[in-house]
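These notes are about the structure you will find just below.
Apart from one protein chain that is not included, each protein chain of the complex appears where it belongs.
On to chain A.
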């Protein structure tokens, strides 16, 4: 077997193993989908009336791409906690003692977590449609929007894989990632327009890739106000390109780094 074929075959075995867990522990999927539903409902009905938007768009349309982005980015933190758990339980030791591909455990993990994100995003989209969100673009653009969200989250998964390998305690991984992911998603255009931010924070938010993935998704779903000006910052002018650049950089850095760390890591 060529080494690429071997890596793919091993990764498929690990992906299957991770997805079996989802099937056996339905609570996982219930909580993975309940919290986004809760967020959609809370923001839509609690903040929806208080946030000033330019005329021509309702808050549900503005909100949903933001919730999508926040949810898939949070979804990718599962990768870190799961890797830490495997490490704690000695499974990583077992895998490392097998003559299998050195990348397969991480590929299988991140792919399975991307699968979970597909489920979450589907549930959220359906909830969104129920509370007034609409896709006002072509099917191709809409699919592009979903793919961009998933690809960006996939890259974050690799970053979280490294965190899981280094931190080694699932609870700590969770807390640590909340500390990073909350500011990143809230200091963005996900829930409120950037015009309301103080200037320093506004600049940060403009260059924050979470803002651009949200902006790109809004454009691809047709959830922007036609003719309304887009902020002048370069990332927001080219949100899809800027997001893909970040995705590529994160993958280029964290795939090799995580695999390298995995090769040297051991339990306890």
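Note that a contact is a pair of C-beta atoms (placed from the backbone, for glycine too) under 8 Å apart; a residue touches a chain by one contact, two chains touch by 3 or more; residues count from 1.
What we mean here is this: contacts and distances are computed from a predicted model.
Its record in UniProt calls the unshown chain "ABC-2 type transport system ATP-binding protein", which is the match among "Cytochrome c oxidase subunit 2", "Ferredoxin", "ABC-2 type transport system ATP-binding protein" or "Roadblock/LAMTOR2 domain-containing protein". Across A:29, A:91 or A:253, the residue that sits in touch with the chain not pictured is A:91.
Of the options A:119, A:172 or A:225, the residue whose C-beta touches the omitted chain is A:172. In the full complex, chain A contacts the hidden chain through residues 1, 6, 9-10, 13, 16-17, 20-21, 24-25, 89-91, 93-100, 104, 165-169, 172, 261, 264-268.
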